[in-house]
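Attaching a single structure in structure tokens format; questions to follow.
Now for chain A:
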Amino acid sequence: MAKPKLKTHTIDRDWCKGCSICVEFCPKDVLEIDDMDKAVAARKDDCIACKLCELRCPDLAVEVRTDKD
Partner candidate 1 sequence: MNQNIKFIQGNEACAEGAIYAGLDFFAGYPITPSTEIAEHLAARLPQKAGKFIQMEDEIASMCAIIGASLTGHKVLTATSGPGFSLMQEALGYAVMAEIPCVIVNVQRGGPSTGIPTHVSQGDVNQARWGTHGDHAIVTLTASNHQDVFATTVEAFNIAETYRTPVILLFDEVVGHMREKLVIPEPGEIATVERLRTSVAEGVDYHPYLPREDGRLPMSDFGHVHRYNVTGLYHDMWGFPSDNPDVVHGLIRHLVDKIENNVNEIALYKELYLDDADYILISYGSSARSARHVIETLRPRGERIGLLELQTLWPFPADIVREKCRNAKYIVVVEMNMGQIRQAVQMAVDDPDRVFLANRIDGVFITPRDIRKLLRVIVGKGV
Partner candidate 2 sequence: MAVKDYIRERFFPHIWCAGCGHGIVLNSMIRSIETLGMSKNEIVMVSGIGCSSRICGYVDFHTLHTIHGRALAFATGVKMSKPELNVIVPMGDGDALSIGGNHFIHAARRNIDITAIIMNNRIYGMTGGQYSPLSGAGTLATTAPYHNIDPDFDVVKMAMAAGATFVARTTTYHAKETTDMIRQAILHEGFSVVEVMSQCPTYFGRKNRLGSAVDMMKQMKSITAPIGSKAARENPEIIERGIFCQEEKPEYCSEYDKVIERATQGQGV
């Protein structure tokens, strides 16, 4: 079975509180905190769609969609 490929990676900027959990635990260093203290998927090309950021987001702000969803 082919691994799921990233379709969209969205972060709700109103809900995100900039805690950095998604940034720190991303295995591929895709995310970073911007100068507004919000998380952004700065390097989407590196994303392997493991969804760890979505699962660990305490603010329910991250949504990762893959071609399998």
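Candidate entries met the following condition: all candidates are chains of the complex that A comes from, given by their letters.
Throughout what follows, contacts are C-beta pairs under 8 Å (C-beta built on N, C-alpha and C of every residue); 3 or more make two chains touch, one makes a residue touch a chain; residues count from 1.
Just so it is clear, the structure is predicted and the values come from calculations on it, not from any experiment.
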item: Pick from 1 or 2, the complex member that touches chain A; value: 2
item: In the complex with candidate 2, residue positions of chain A that touch it; value: 12, 14-21, 24-25, 52, 55-61, 63
